[in-house]
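FYI, not all chains are in this one, though none of them got moved.
Letters A and B mark the chains as written, and numbering starts fresh at 1 in each.
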Amino acid sequence: MRHLSLVWVIMLLSVLSLSVQAQELRLSEQTEECLGCHSELHPGLVASWMRSRHSMVSPAEALQKPELQRRVSSVDIETELQQTAVGCYECHSLRTDEHADSFDHNGFQINIIVSPADCATCHVTEADQYTRNIMSHAYGNLVDNTLYRDLTQVVNNHYSFTKEQLTIGAGDKLTEYESCLYCHGTKVEVTGIVTRDTDFGELDFPVLDGWPNQGVGRINPDGSKGACTSCHSRHAFSIEMARKPFTCSECHKGPDVPAYKVYEVSKHGNIFNSKQAEFNFDEVPWTVGKDFTAPTCAACHASLLVSEDDTVIAERTHQYNDRLAWRLFGVPYAHPHPLDADLKDVVNSAGLPLAVEMNGEPVASFVLTRQQQSERNARMQKVCLSCHSSQWVENHFARLDNTIERTNAITFEATKILQDIWRKDFEKGLPQGQNIFDEEAERMWTGVWLFYANSTRFASAMAGGGDYGVFAKGRYQSTEQLNKLFAKMQLYEALQK
Amino acid sequence: MRHLSLVWVIMLLSVLSLSVQAQELRLSEQTEECLGCHSELHPGLVASWMRSRHSMVSPAEALQKPELQRRVSSVDIETELQQTAVGCYECHSLRTDEHADSFDHNGFQINIIVSPADCATCHVTEADQYTRNIMSHAYGNLVDNTLYRDLTQVVNNHYSFTKEQLTIGAGDKLTEYESCLYCHGTKVEVTGIVTRDTDFGELDFPVLDGWPNQGVGRINPDGSKGACTSCHSRHAFSIEMARKPFTCSECHKGPDVPAYKVYEVSKHGNIFNSKQAEFNFDEVPWTVGKDFTAPTCAACHASLLVSEDDTVIAERTHQYNDRLAWRLFGVPYAHPHPLDADLKDVVNSAGLPLAVEMNGEPVASFVLTRQQQSERNARMQKVCLSCHSSQWVENHFARLDNTIERTNAITFEATKILQDIWRKDFEKGLPQGQNIFDEEAERMWTGVWLFYANSTRFASAMAGGGDYGVFAKGRYQSTEQLNKLFAKMQLYEALQK
């Protein structure tokens, strides 16, 4: 086009002003050397970083911000690290002694994976809070739990129809990596060294098993848990993106945890979708009303929120159950949130690795007390009260309590039917000491809680899920599935006669 | 960041210019007093209002606009109300005598809920049209209809598995409020007075049952029906948001009414999603081509549309069936649109509260005539013709007619199978005078029309739903469900022998 429109002129000027700014900041010599090759090799990756705050602000500058505006929580950052932009080398060279994935790369000792323990160099509070976040234990809480392991095998392992019998055999690692562990996180292990012929000659690299992965409970080669990049996507590590609901949707959209779908059809989601271009997703602290007029996932569950006069409405937290009284999903019955993010010791009276009994009663020793639940609700409600009246908020939480009770009740009736089926030996489950997820009625029972009760609860908890509480895998399907389970029992009876 | 980019400078200037403008407009003394406390208590809510047209334009100014550009339809607005911004007090103090939720609040008589009858003060035509909109009767048309009440009980009530029988018991109000009534609207009733200890001392408030709710057929404490805030979300009441499809998606996305999903994958939805940043959603009248190049839900169903020379293409309407010949969803058979939005008197020859017989024939006395259908189609087609040729439009509507006929035919075959099942007493329904939604085959039958026929029809009506007419709960599932229903009948037969 020969005539540049004014809008484009302005955008060009704005990009130029960003570039000028970036050039002013000193890069470390090592990072400059990294960029020498990698800007050519991985232009997209480098461009993401170039547009990131890490490339534009040094830790020293970041530390000078008033406390409420500060984005770094560590106070003892090494002086040398403080002086330059946070570049390739600054992150990929930390704590190399503890990194099994550390290797000599053109004379530098480099780690492939930057772990939460590395990010803690500048963001120590967040890294620490995250260890108390149930997500950080998503790997072990799944693969070390004998009950959930049975479920993953039913889903992931190899089936065989032989001699008119359908049997489940072994599984394979690659399937697990992109199935459950895609979100839960893999265990990344170094299995050897490979020599590659690159544009810059022959080079050695560690071979990683379980890589790539950005799951929330990833076990890193330095032994740490989690991946900050689950939400702060490489290599922009943007607070803006983490605050937008699209990030959460990566793992929280399926029928087992339809949070994003519920959000989209809620008033909050509608306002976000309609008005996001006018919101400011990059400000710290995040000012209710000024920066946004409807919450995103982060606003309710994580962000430091203030009012216009800088009164703190909610403290920043990376322990996302900090404002959550209940564990709503992934369990047969919703129950008070577990006390400990690591669930390896949890066991109920039937010997199952659950913090809840098969009749829906929580196991008191593993879960929040009523008092602790109230404290967490109070923190969340302060967020709600920024826009809603006390009555609005109270009635909302009363509905959620009722919905938890009602969805648990449906699951209990389904459980009673399944127990009847087991008792009569139509299918083999708990009494027979066998997998409780692999037969027809068992799978119907699983659907009742894993999908339909969850959807109904999210539609309730998030203040308006429209159809997700009714016809979209909500109460309609929950009762339909109960009906089918009952019909299956009747069929077993009829065929037996 | 030390260097403000030019883009940000411009945005700041623009916000400043808006603020200057807002300050120029006089607020009423009462509203200023409201804001004294509530800006601090509910900063998000107040910020939404501050950015709204209500805070920036007085009714007097609004009335001076040329007729086509006017956003208020009342001509007899009280002089005092005309002079100030439309603030807290201006809306929450109207018609207090008729408001059961009215109470003394710091010396002012305030209503908690602003109802359509209050909004009619300035928007009388829209409020009046809305009473003829079937949505305004969504509460009564559901809970006072014995047939649909049976369906809601199957979905919402409490199940019990006792003595090897599965039975449906009573329901509970809180479940209903967030299930069907979330979209249909609750009946909001004042049940008492509560004294609260607030930041500003002890204060009394009415206690509301059925609150919060923004359902389209909400029964308000002043006896009026509906909630303008269903679409014009508090406290921005924005025409922009109501014109974006996200608003409609709050209730029109589930499998029973997948309008938004269909829109998203249509050409129209694609163009909206790709180009919305270049559209102008705030202009009145809304000029085809200039303000937008693809319609949203509002463009086809509600908005005042003009061409560049201000020729009216479609009159604004809040009776959304004004351009609709057919009732497509929520009924066993699609049929000509009901004549009256209030369906309480509707009954077919079998005594069922439906405007259609069980064989798909509409009950003529309750529905539009062919002639009336043609008039409504003509209004809609004028919108289509803004971009499409006569042949395009005719062929599109011929396909829709065919799809209505074909989906009704599938439902009729399913109905015949179900009637056979009832006749043989395998399940108990109409002949036995029992709930027709609560057994296995009955639920299969329900799925045929409530989900799959609906999806197929929406995919047709909205000019391109891609998979929603085929594999995404469309014809594939409709015929599969018919097959399953038939197999169920065969199984009943086989087991009986």
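Simple rule for what comes next: a contact is a pair of C-beta atoms (placed from the backbone, for glycine too) under 8 Å apart; a residue touches a chain by one contact, two chains touch by 3 or more.
What you see is a predicted model, and the numbers here were worked out from it, not measured in a lab.
K.L.:
Can you report how many copies the full complex contains, not just the 2 shown in place?
P.N.:
3
Following the convention adopted for this analysis, only the chains that are shown with their structure count from here on.
K.L.:
If you average the CA atoms of chain A and of chain B, how far apart do the two points sit, in angstrom?
P.N.:
Result: the chain centres lie 33 Å from each other.
K.L.:
Taking the touch rule as given, give the residues of chain B at its contact with chain A in the complex, in rising order.
P.N.:
1-3, 5-8, 10, 40-48, 50-51, 154-156, 158-161, 164, 166, 172, 174-175, 177-180, 182-183, 194, 196, 198, 205, 207-208, 211-212, 214, 233, 236, 238, 240-241, 244, 246-247, 249-251, 253-257, 277, 438-440, 443, 450-451, 491, 495
K.L.:
Looking at the complex, which residues from chain A come into contact with chain B?
P.N.:
10-11, 13-14, 17-18, 20-21, 56-57, 264-267, 269-271, 273-275, 277-278, 288-290, 293-294, 307-309, 385-392, 395-396, 398-399, 402-403, 406, 409-410, 413-414, 416-417, 420, 459-460, 464-472, 474-476, 479-480, 482-484, 486-487, 489, 491, 494
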